[in-house]
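All protein chains but one are shown in place.
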Amino acid sequence: MNGPALKSDNAAALTVRNLRVGFGLAEPVVRGVSFAVAPGECLAIVGESGSGKSVTARSLLGLAGTNSRVSADRLEFSGQNVLGLTDRAWQTRRGKDVGLVLQDALVSLDPLRPIGREIADSLRLHTTLGAAGRARRVLELLDAVGLPHPELQVRKLSGQLSGGERQRALIAAAIALNPPLLIADEPTTALDVTVQAQILALLEQITGAGTAVLLISHDLAVVSRVAHRVAVMYDGQLVETGPTAQVLGSPQHEQSRRMVAAIPADKPRGTRLSPSARPDAPRTPSIPDTPSTPDTPSSLSTSSSLSTSTNFRAGVSLESTVVLEAIGLSKSFRRPDGTSQLAVDDVSFALHHGSTLGIVGESGSGKTTVARLLLALLAPEHGEVRVFGEPWSAASEKTRRGLRASVGAIYQDALGSFDPRWSVAEILTDALNLRHERGAPHTTTRLTSLLDEVGLAPTVLPRRPLELSGGQRQRVGIARALAGRPEILICDEPVSSLDVTVQAQVLDLLDDVQRERGLSLIFISHDLGVVQHISDQIAVMRDGRIVEIGPAERVFAAPQHPYSAQLLAAVPRRPV
Amino acid sequence: MAVVLPRLAARLAGAVFVLWMVATITFFAVRLIPGDPAQAVLGGPGSQASPEALAAVSVEYGFDQPVIVQYFAQLGRLMTGDLGRSYALNIDVGPLVLSQLGGTLLLAVLALVLAWLLALAVATWSTRGGKVAARVGSSLEIVAAALPHFWLATSLIVVFSIGLGVLPPISTGDIAGLVLPVLTLAVPLAGFLGQIMRESLLVALESPFVLSARARGESERGVRWVHALRHASLPAISLSGWAFGSLISGAVVVETIFARPGLGRTLLTAVTLRDIPVVIGVVMIVAVAYILMTLLTDAASRLVDPRLRLS
Partner (left out) sequence: MQAGLAAQSRQSGPSRRLGVAEATAGVLALLLVASAVVPQLLAPGDPLAIDPLSAFQPPNFAHGFGTDESGRDIYTRVVHGTQYSLVIGAAATAIGLGLGIVLGTLAGMLGRVIDFTVNRFLEVLFAFPGLLLALLFIVIFGPGVVTATIAVGLSTAPGYARIIRAQLITVRSQAFVEAATVLGRTRWQILLRHILPNTLAPLFVLATLGIGQAIVWAATLSYLGLGAEPPTAEWGAMLSAGRTYITSAWWMSFFPGLFIVLTAVTATVLGRSIDRRMRHV
């Protein structure tokens, strides 16, 4: 995977030496960053949110913002200094000498203009081509980025295209003038895994044609697919730079190690992903009346029971009962044009006590609708959900309410799931008070022990969720779900909006509470790596149907359905 | 066309429904006037109408009939365009109101156009430069939006007519006479529209597609004219129907102060004299104008925002 060697800095398409960027009077957010990208090379800058990687990308285009302070020893495009250019001078270079691709073309292309116009803009600004010449070139470009039937697509708005199609259009706009340098800031983040693979292939193709590509990403696994070299950014500095295989294979810096360790894919069930999920959490036996799990570390018992069993249903259900069951669930929605669409189509599965069922699928596969059906927020048209063998979806909300405490939920958007007026203390007290118990310990005691269990300090209690970090919010979300002493947890994309190291901590935490409380989990995600790590059984969903269901190891090792195989092939994996 | 026609039909049906309800509300509202409705038609309890006149009015309006009969009779008259007869002026309301409509429409349309231009100018200028421009722009908008028409009109007259003597204090029928009334109506509306435009312009200028455009080498001017202003105008366009209505309401004051003939002044005179048929006539015609204007702004929104044409 080694890229073309750099002969000297002069040959580089981009040279950055000691770049510093700050805003207003605050401390700089980019502190002395140096790197170079050669023609035909792809360098990936990888970091978590707040590391300064996007600001770096923007500064390279002179677009850091109005109150930014940018300084550097050197900033050169193909040996030409671009430091301290006037805005007018920058305008002649942007688009011609350097192109930019952003995340999510739905908002990165003007939603009011046809994509053809957007792509033609670079040509209009930098060339003397007439309208006809521009139109011809736009079609060539769309063809080059692999958009089928370009002549039908040019008149469409970005909102009329699929996620992959419009990301291709956005790339076409950026490479319209064949700039020697392309900066791609999280170009695949909002995309489904199969589409992501296609866009990465396109970037690879662009690199292969001799363009220098600077890829900005939060995801080590993704960049490993296309990047020749990786630079890990942390707190405004590049802490480690090197060939991709080397950085991912034997990371040197602590942050690189942490990020590599946090990649969940291919890590067996029960392996810890973070150094310490709950640094101060005492390992005391928690609430005594929860159904207890075997005393042996369940990571061992669960994985061994799975690997030894040939039939997962037999394997797990021999020792545990079914706690949640979906029987032939169907649900359709009305489209804006009045026709109805089947979002969930004849979905059946059983969740066994103490195990995790992972549901994977791409956007529109119906997995979130399944979550809402399981939580009885929607009523199925056909089929039913049973909890502990009792009617659940078929029961009235009044009867169901008594059981609701046993079924907890964890959401992707933790912040949105909290009343914005409430403090953490109010949120958790509210959840604790739902179970009216005589002789229960004082609320404050229960609050602290709950916080303890999810690895939060009592200092968060008076704060509102808005003031917390993403990881802290999700921990509060988990604490709220645990407050009612549930036996089942429905987790809908619980780690999708978190940084990879935070994701690792939250996954470890879920693993811990599951083991300690003997919880049964439904874990819904688009991320196969995450699902593989946490699940005992896996259901693969597509177009509202479960196309394959089985033990996690079997599904990943030998997928039966072509779609599962396709999905698995698309998962970015780090080179081993 | 196949898609457009049903939608148009639905919109028209909605418009007719609103008009019908406006007629219904006004009909029953007038019945709320305490005492003899004939007395009300003849100027209320204070008027000294003769018993003969009262009887004549009762028969003319059918007040001796059951209410429901009166209601349908009135609807029938409305459908033939018969708005009744003004007691105070002793002429038919329909032609009277129509003759006054033109002046008010001219005033309102000119004010709307001027308000848009002013708002655009302030919004673009105040989002261009640093903090000072933003502060000044925002303050101008807030103060302008708070100006009452009657005070602004008086102040303009004091400055331009009495002080400088450059513009007539009352409408003369020529263009010079239009300047102050149009300004009076346009400035507060410009403040209102300007606030909305500036907010949405700022949002648009911060959006990723503008970053993309800048990264393609688009100039600041290009970013505004090709991308941001179009987005910024959308909320202001959809509020223009409402704005038009408020202009007609403002015309009541402006036409009175500048002694301009028009619907507003007619309405105020009728309200003061309790000339019910004229009041109802003006209300009906304003409702029609307002509904047409909302249909227009709807069409304008679809013109500017192609996404609306898709669904």
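Per-chain numbering from 1; labels A and B assigned in written order.
As a convention for this text, contacts are C-beta pairs under 8 Å (C-beta built on N, C-alpha and C of every residue); 3 or more make two chains touch, one makes a residue touch a chain.
Quick caveat, the model's predicted, so the values are computed rather than measured.
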Only one of A:Ala209, A:Leu434, A:Ala457 or A:Ala558 touches the unshown chain, namely A:Leu434
Which of A:Val239, A:Ala405, A:Ala425 or A:Ala565 touches the missing chain? It is A:Ala405
Among the options B:Ala88, B:Ala133, B:Val271 or B:Val304, the absent chain makes contact with B:Val271
Which of A:Asp73, A:Asp87, A:Glu381 or A:Asp419 touches the missing chain? It is A:Asp419
Chain A residues touching the chain left out here are 375, 377, 401-402, 404-405, 407-409, 411, 413, 416-421, 430-431, 434, 464, 466-467, 480, 484
Even though one chain is not shown, chain B touches it at residues 14, 17-19, 21-22, 25-26, 29-30, 32-33, 44, 134, 139, 142-143, 145-151, 154-155, 157-158, 162, 192, 195-196, 198-199, 202-203, 235, 239, 242, 244-246, 248-250, 252-253, 256-257, 267-268, 270-272, 274, 276, 279, 283, 286-287, 290-291
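The rule we apply is simple: only the chains that are shown with their structure count from here on.
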As the complex stands, chain B meets chain A at residues 207-209, 211-220, 222, 226-227, 230-231, 304-307, 310-311
In the complex, chain A touches chain B at residues 58, 61, 63, 87-88, 91-96, 98-100, 102-104, 107-114, 118, 121-122, 125-126, 157, 159-160, 170, 173-174, 176, 336-337
